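Note that one protein chain of the assembly has been removed; the remaining protein chains are unaltered in position.
Going by the order they are written in, the chains are A and B; count residues from 1 in each one.
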Amino acid sequence: MTTVLVLTGIGFACAALIYFMHIVLPHKVQGLEKTEEIANTLPGMNCGACGYPGCFAYAQALTKNPDLISESPCAVMLQDAEGLERLGKILGVSIDAAGMSKRALIHCNGSSEVVYDYSGVRTCKAATQLLKGYKKCPYACLGFGDCLEVCPQGAIYMDDEKEIAVVDTEECTGCGLCVTECPQKLIELVPEGTKIAFLCNYKPLKNIPGREKCDFGCIHCRKCYKACEFEAVVWNKEKAIPEFDIEKCTLCHKCIDECPNGTLADFTRVKTAAQAL
Amino acid sequence: MNFKLNWRGTSYGVKLPEAKLTAVSPIERAPLPEKVIITLHQNIGAPCKPLVKRGDKVLTGQKIGDSEKFVSAPVHATISGEISGTTMLVHPATGQLVEALIISSDGTDEWVVPEAKDAIDTLSVEEILKRIREAGIVGLGGAAFPTQVKLSPPKDKRIDTVILNGCECEPYITSDHRVMLEYGREVLSGLNIIRKVLSPDNMYIAIEDNKQDAIEHVRKLLASMKLDRNCKIVTLKSKYPMGAEKTLIQNILAREVPIGGLPMDVGVVVHNVSTARAIHDAVSERKPFIERVVTVTGAVKEPKNLLVRLGTPLRDLIENCGGIDGEANEIILGGPMMGISQFDLGFPVIKGTNCILLKKSMQSKEGDCISCGRCLDACPMSLMPTMLVKYAKAGRYDACKEAYIADCFECGACAYACPANIPIVQYIKIAKSELIKRAAKK
Partner (left out) sequence: MTGDKRILISPGPHLWSGLSVSKIMYLVTLALILPSGAGVYFFGYRALLVMVTSVATAVLTEYVSKKLRKRAFVMDWSAVVTGLLLALTISPTVPLWMVVIGSAFSIGIVKEAFGGLGHNIFNPALGGRAFMATCFPAEMTTWVLPAGFVADAVTCATPLNESFAFPADKLSLYKALFMGNVGGSIGETSTLLILIGGLLLLVLGIINWRIPLAYIGTVALLTFALGQDAIFHILAGGLMLGAFFMATDYVTSPITNKGRIIFGVGAGVLTVVIRLFGGMPEGVCFSILFMNALTPLIDRYIKVRPYGLKKAGEK
């Protein structure tokens, strides 16, 4: 009988304690209401692409400095006009999404020959450390897919035949995580409306013993430059590569057709273009 | 004088097959190459800037690249001829692209007029250091750290011990062994110069017990050169990695270099025997460092120890040794443990190249770690390699840092012993470079 009483007593005492604590403790963390509100608008995937360790940390930074949204915008939010508007209201700033949205572009068409076998850890990072990878071009995409691993959208996939990574431009939000991950540094963020993709990570390549320039990269023939009727192709003399003017380009595909090596592709169709090459 | 070993456990390290195929082959002078490729970045430290341009005529021993930085070493033309072009090479150690100059030989091997020789006793320390620096000497044991930097410790650090490293614990390599036997006098003269610079209390020459002939030879020379009063020969058990700087200090002096520190923090400087020889050549003979002994071994018809000019393409050396024998599919610059694979025979010998090894690869698949602890027993730094690999695989590079990854000098003893054949060293290298990248970002 005493046992029952004692146990019941303990039970009630604990219940009282829990109830008391429930009343005493604040339900909302004070001073963080705004941050929480911001965090609720953010995508909440904690991808870390903004440079902060997760969405809540980003929200905290935004609370302190609302202008941050234009300096280092949340790439995922930029895809969502409605959410962006809501966020702008909370922050009290107007957000101009146009021009900020980016897409990742992998500057390689993957046709570089393989010059030696590689055994070791099968990641790009590891392979780059050993003589810059196993392909003829030391700047080529190695195709072990380090970028696949970090992409929060799953927008990068492997082209098994060519052993390169390809970005699905529709899925990509331009967060830039792959850009920092790629040890070959061949991913670049380009404006969302880019029309022509330049698929070569050309760097001035002298005759490296055992390695010549990739046969499928840009050979600086300027054919694309000459072919364009709308002056949309600008020749970068310093790097000896073409650059493309988004405004003037009409996507007539003339430059793509003219390119002898298939280094150019329709950006919106990089996915299919890479497969077709 | 033999020393009793003072090591907290001779159980560290691994016993390797020796395979010293060329231990009794005398050093042969390789014929002059038709062209040499001199990379402008051969050592730890800053890369050199070229002092010559395409079309310039150069003489053997002429300085063709230099840097203003303290931690750097100039490079010299190793044959006479014309600069026929420049090229880019992937530096085997750093994996970075570096510029290189190509010199086409005129076949005469005409030297620059050597400067006057003088007695070492009359030279000041500054003059000696200047000559070492001008000769472009770097540590020839493999790390290629500029020698004059090692010889100029900060004022507050007193160097009381100099260790001359003749261990050569890696299999196959015999270049230091042969240098001790055939250039023993020069080696000891180099040691004498080091002594003059640092004025240490004690000097040791460390040799592994598998090189008895070298021990005897050096002992006799020490006596004849009257150096035996403050220089002792230490015979060490042959085990890998016995010749590593830090294990050597621990073994001989029972001192431990603090984590992240240098041997000079405990008053010790370690030099390789070949470096000592190069110091002698530079200071006494006034010859820049343009040739070194390279062991060409493994799957070649006649394995040899060759005295070669720096920049000689590997192809020339392998042809000199009768070409490739059998089914070798790996070219390794350096020894089998710490050497780095090359894929092209056009790659030149650089300052740190002590061996060219051709072998058939033993490809096998990476398995799962079974926590057997063999890597822990093998690690000379008493790290926990398997934990480092686990952290590196998971991308927890900060955890790697806390587990003292920076202290690993990538000797490869762990990966040698690993039953699951995990490329431990490669994982550690990835983690290290990732940590460097992160530190640079901050």
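The rule we apply is simple: a contact is a pair of C-beta atoms (placed from the backbone, for glycine too) under 8 Å apart; a residue touches a chain by one contact, two chains touch by 3 or more.
Just so it is clear, the model here is predicted, and its values are computed rather than measured.
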| item | value |
| --- | --- |
| Option touching the unshown chain, where B:Thr22, B:Ser105, B:Thr353 or B:Gln426 are the choices | B:Gln426 |
| Residue touching the undisplayed chain, where the options are A:Asp117, A:Glu229 or A:Asp257 | A:Asp117 |
| Touching the absent chain when the full complex is considered, from B:Ala100, B:Ala276 or B:Met337 | B:Met337 |
| Chain not shown, touching residues in subunit A | 114-121, 126, 130-131, 134 |
| Residue numbers in subunit B that touch the chain omitted from display | 14, 16-17, 171, 246, 250, 256-259, 261, 324, 326-332, 336-343, 345, 357, 359, 361-364, 367-373, 376, 380-384, 386, 404, 407, 410, 412-413, 415-421, 423, 425-426, 429 |
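Operating definition for what follows: only the chains that are shown with their structure count from here on.
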| item | value |
| --- | --- |
| For the subunit A and subunit B complex, residues of the former touching the latter | 115-117, 119-121, 123, 125-126, 128-132, 138, 205-211 |
| Subunit A partner contacts - residues on subunit B that touch it in the complex | 37, 86-90, 92, 95, 97, 329, 340-344, 346-347, 361, 363, 366, 423, 426-427, 429-430, 433-434 |
